[in-house]
Every structure is written in structure tokens, then in C-alpha cells.
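To keep things clear, I will list the structure first and then write my remarks on it.
The other protein chains are all here in position, but one chain of the complex has been omitted.
Our next item is chain A:
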Amino acid sequence: MAGAFASRRLQRELPKLQATTSPGIKLVSATDLQEWLIDIQVMDSAHPLYAGQTYRLRFRFSGKYPIEAPEVMFIRATAASCWDQKPRSIPMHPHIYSNGIICLDLLDKAGWSPVQNVESVSMSLQSMLAGNYKNERPEGDEVFVRTNTQRPRDVNFEFHDDDC
């Protein structure tokens, strides 16, 4: 449940996001103030991994947003449910697990800043993809995906590098 503080802030973010001019970022749905869906694309049309692909991000907000980081992950979607009739998959990336959970310090409580917002997080993820040319999953992906029962924000990631 979004608290009053979170609601107020999200209500202010929403129109800005709807009118966004950032290329490759598109608000898909924001029916309430708890869960928003954003589509992102890597703008580099020659990118060996992500060119021509669209990926879907799910933001979930607690009542303490933006003091507390939102829960952000990639999700799958069928072609039929998407506006462009193309399916959404989980992008290959050494910091993205195959269940969509993202290992990024920005989304962790130590790295999060309340000045961040949905658009800035989307942009960070966009550039995290654009800068990657490794067609691989994080180490231990299989075990993590099979055994993890925690919500993304409770997972204790160790950040091996901060430039992801």
C-alpha cells in the first residue's frame, strides 16, 4: 500500500513520465500507485545483443518510496499482451538473473538515493544494457533462480563492480 508521502510523489512523477522525451523509455501501465510497467529499448541499432529488442521493467513501490528504493525487475510478457505484438524476454546480462532480478547497487538500500525516480532508474538500466557486450548470466544463476525465495530487495548482493 502506498503511503500518503509515496502517493504524492508518484502522482507528481506520473505526468512527467507520460510526457517523457527520453528515447527508448515508454510507460506501459500505471493503473495504480503501487505497480508500474515500463518498456525500455537500447537505442544503439547495431548493438549485438539488444538491437531491436524491447524489455519490460516492473516497478513496485512501498509506502516509504522514495525514501526506500522501489523493487525493480525485468519481467516476461507474451506478444499478445504487448502494444507492439512482440514478446518480452529477460535480457542476457552478467548482472541480470534469468528470473529478472537485477543486481545493481542503485536499487539496493545502500546505493539508493531518494533523488532517483522511475525515469532515472529506467535510464540507468538502459545504459547498463547498452554498455554490455557479454552474452552471459551472472555466476550461479541456475542455483539462485532455483533457490531464491526472497523478494529482490532482501537479497544480499555483493557488488563486484559499480560501473554496471
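Quick notes on this structure:
Here, contacts are C-beta pairs under 8 Å (C-beta built on N, C-alpha and C of every residue); 3 or more make two chains touch, one makes a residue touch a chain; residues count from 1.
Here, contacts and distances are computed from a predicted model.
A single chain of the complex does not appear, and UniProt lists its protein name as "RBR-type E3 ubiquitin transferase", one of "Cyclin-C", "Coatomer subunit gamma", "Guanosine nucleotide diphosphate dissociation inhibitor" or "RBR-type E3 ubiquitin transferase".
Checked against the hidden chain, the listed residues A:T21, A:S45, A:S113 or A:T147 yield one contact partner: A:S113. Contact between chain A and the absent chain runs through residues 5, 8-9, 12-13, 64, 66-68, 106, 109, 113-117.
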